[in-house]
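All protein chains but one are shown in place.
Showing subunit A:
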Amino acid sequence: MTYHDDELLPISALQHYLFCPRQCALIHLEQVWAENQLTMEGLLLHERADSPTHETRPQHDGVRIRVERALPIRSLELGLIGKADIVEFHHPRDSSDSPRIIPVEYKRGKPKANDCDRVQLCAQALCLEEMCSTGVTEGALFYGTRRRRTEVVFDDDLRRRTMQTIDALRTMIEGRVTPPAVRTKACEKCSLIDLCLPDATGGDRSVARFMSRQLNAHLQDETTDE
């Protein structure tokens, strides 16, 4: 099956989903959005990569590299849409061969413990494969603090993981249900903490009990007052 244009989900949602499904739902289902420092820095870092440009660099062994910045990508198969920071097209000397395609993504900070950056990159690769009708086998992540490239191979494992995340994301978005908050370490870094209210809404806190406790305490005061 293929998805219709307006059913496409943003590739960035995959990262949000892996960070915290509730955060993903708050952003993509409920459209609440809060800027915090992390997202601001992310934006600044992206600025350079964000203006659509391309350039061609000849290389000594005869390979021409065309670099596209802010390249719009999508997959109707997977129902994804997004923008790739940088995609390198390595054209071999023999121009009848199709180019090698390498997506490169810029990230602030250092490599993360989970594989959300790799999943996002892999999703870009899947889009590029569909759009260019060719295989994309590797890409790279460029981390702000490291200032060098980390190679990413799109092997079966990573592809499977990416497909699973896409499925889970779609199920959640189409179900239109925001999952309940679960307080984790991620919450400290979450830009939506004040909208999500994980301490108030997570767990099994009951407002009914809270209200009756409050009212009892309030009415208690009266008797002691007299």
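Everything below uses one rule, namely that a residue touches a chain if its C-beta (ideal position, glycine included) is under 8 Å from a C-beta of that chain, and two chains touch if they have at least 3 such contacts; residues count from 1.
Assume contacts and distances are computed from a predicted model.
Asks: Looking only at the UniProt record of the hidden chain, which name from "Fumarate reductase subunit C", "Hydrogenase 4 subunit B", "CRISPR-associated endonuclease Cas1" or "Thioredoxin" is the right one?
Replies: Listed in its UniProt record, the absent chain's protein name reads "CRISPR-associated endonuclease Cas1".
Asks: Touching the hidden chain in the full complex, which residues of subunit A are there? Just list them.
Replies: Touch set of subunit A with respect to the missing chain: 29-32, 34, 176-178, 180-181, 194-195, 197, 199-201, 205-208, 210-212, 214-215, 217-219, 221-222, 225-226.
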